[in-house]
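Just one protein chain is left out here, and the rest sit where they should.
Labels A and B are assigned to the chains in the order they are written; within every chain, residues are numbered from 1.
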Amino acid sequence: MKAPLKTMAVSAVAAVALIGGAPAAAEDLRYVLVSHADDADAWWNTIQNGLALGGEQMGVSVEYRNPPTGDLADMARIIEQVTASAPHGLITTLADPDVLSGPISAAVDAGIDVIIINSGTPEQARAVGALMYVGQPEYDAGFAAGQRAADDGITSFLCVNHYIAQPASSERCQGFADGLGVELGNQMIDSGVDPSEVQNRVMAYLNANPETEAVLALGPTSADPTIRALDQMGLAGDIYFGTFDLGGDIVPAIRDGIIQWGIDQQPFLQAYLPVIVLANYHRFGVLPGNNINSGPGFVTADDLDLVAELAGEYR
Amino acid sequence: MSDTVHAPIVEMKDIEKHFGPVIALNGVSFDVRPGECHCLLGDNGAGKSTFIKTMSGVHKPTRGTILFEGKEMRFDSPRDAMIAGIATVYQDLAMIPLMSVTRNFWMGREPVRRVGPFRFMDFRKANDVTMEEMRKMGINLRSPDQAVGTLSGGERQTVAIARAVYFGAKVLILDEPTSALGVRQTANVLSTIDKVRKGGIAVVFITHNVRHALAVGDRFTVLNRGKTLGTAKRGQITPEELQDLMAGGQEMVALESSLGGTV
Partner (left out) sequence: MSSTGMVDERIKKTSRLRTAFIRPELGAIVGVVAVFLFFAIFAGDSGMFNPQGVLNWSTVSAQFVIIAVGACMLMIAGEFDLSVGSMIGFAGMSIAIMSVTMAWPVWLAILLTFAICMSIGALTGTIVVRTGLPSFIVSLAFLFILRGFTIFFPQVIERRTIIGGISERAEGDWLAPLFGGKVGEGFFRWLAEMDIIATYSRGARAGEPMVSGIPMLIVWALVLVIVAHIVLTRTRFGNWIFASGGDAQAARYVGVPVNRVKIQMFMFTAFCATVFATCQVIEFGSAGADRGLLKEFEAIIAVVIGGALLTGGFGSVIGAALGAIIFGVVQQGLFFAGVESSLFRVFLGVILLFAVILNTYIRRIITGER
């Protein structure tokens, strides 16, 4: 029986080594941010940085949680779990109200103050009993982008959707189509998240539909491989290219004229502001009277320098 | 032994088995009587395994007849042969090492006990019978839950033989049961064969080891290149003659003289 005991001892040591990074003592306020992003989604790095900075500046303890595979049912369990651990505030996305509104309103009823960020709408945030909504309404942002493209003379496009299971992503494409005043039809592709797959699918679509005038990417996950696809096809700079979000290779591409504009919903604010708002609410009882729109804003080659410096970190 | 008392239980006449252009068996005649051990000898490639598979219902003979208890039989599957009472113990396929002795012993024929609408495996009966049958064969198990993998090779063969006997085998075909065993375990298996034969079961013992065959055999048939080279009774043949027959006669005599009779 020596071996099992030894094994146990070794695992215990390993476990203690792992726990080393845990915060030692809780500060007086504790906030948890739960996102719907899978582990590989690089965009959420900015959110984590904003969260950490907010926590540092306000002197509160903050934690970031997400479902590893992006499964929303797992996210619902995480929210239930956060509720059980009774933090002072919960900052969460509302990616699918059917799945998440139950656990979120249970958190509210359990006495936890909730702020909805990023996904969802101000109406849905109010329905679950959240204090406020901080973010950029998806359809509206897509619609505004579509109008801008229409002004630039665009009539057809390809929407590269790397996260098709998330309804908000399709709304961006739909909004863009409506902004252009065209049918979405088959102009949206399910690209997957693997960079080479995204690249190949974009190339395949553009080869099959050479008359396509514009490309809309939904974030760095689809924009980066799309840039490479356009490079390879010799279309970079020729085809009208807009994208949601900044980060990854998007900023250099805007400078190089490959991407006309990036829609910045300023994710930093979506994590940073709720921490500030919650901490001040809990300490001084002050609360802004309305929802906060963190976006949309169009970033073009003209206002790049500051963005370029901080892209992927705070922008 | 008493070949005048018993008629053959299995009689195979002029069996031929072709696989496409290959003639695996080319006119084999063989019979076995209850209570005797009939050894089938042959070198690798002589057609032993094709012969066994024909006898146990895996293959159908291309030509020739098989009489079982005096009536012509055509087995469609090994299952048919098994139900009729012909059990085969394969060298390596006999047992599942990961499973307990009891589970192996009863595999495919588990005893069932009814509890209301449910039917459970009757482990008490299964364990008791297994322990008892193994004791009869001279093996005292630590526990019927013991995995077969913890048994020695000889003990595994014995479990397989005991299983066949318990489930009413009239004919027991043993495919090289001693080929992978050490001296002591071989002795155990041979004594098991002896016990089974004394119980009135017809044993077909396939081997290429002349000494093992002579230790328990009543009759000896040699198979070479798909043909039987004749059958000898115990005491009518010497080990050297058997060895020669297996190797195909003359060449072996020449080889043996050059090696000084050590083969």
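To be clear about the criterion, a contact is a pair of C-beta atoms (placed from the backbone, for glycine too) under 8 Å apart; a residue touches a chain by one contact, two chains touch by 3 or more.
Given the structure is predicted, the values throughout are model-derived calculations rather than measurements.
Per the touch definition above, the residue from A:72, A:233 or A:310 contacting the chain not shown is A:72.
Screening A:106, A:127, A:182 or A:276 against the full complex identifies A:106 as the residue touching the chain left out.
When the omitted chain is restored, the residue from B:17, B:33 or B:103 that touches it is B:103. Of the candidate positions A:41, A:96, A:138 or A:245, contact with the unshown chain belongs to A:96.
Interface residues of chain A facing the missing partner chain: 1, 3-4, 7-8, 10-12, 14-15, 18-19, 21-23, 39, 63-66, 68-73, 76-78, 80-86, 96-99, 102, 105-106, 108-111, 129, 164-167, 170, 190. Residues of chain B in contact with the chain left out of this view: 78-79, 82, 88, 90, 93-99, 103, 106-110, 112, 119-121, 123, 142-143, 145, 147-153, 181-182, 184-185.
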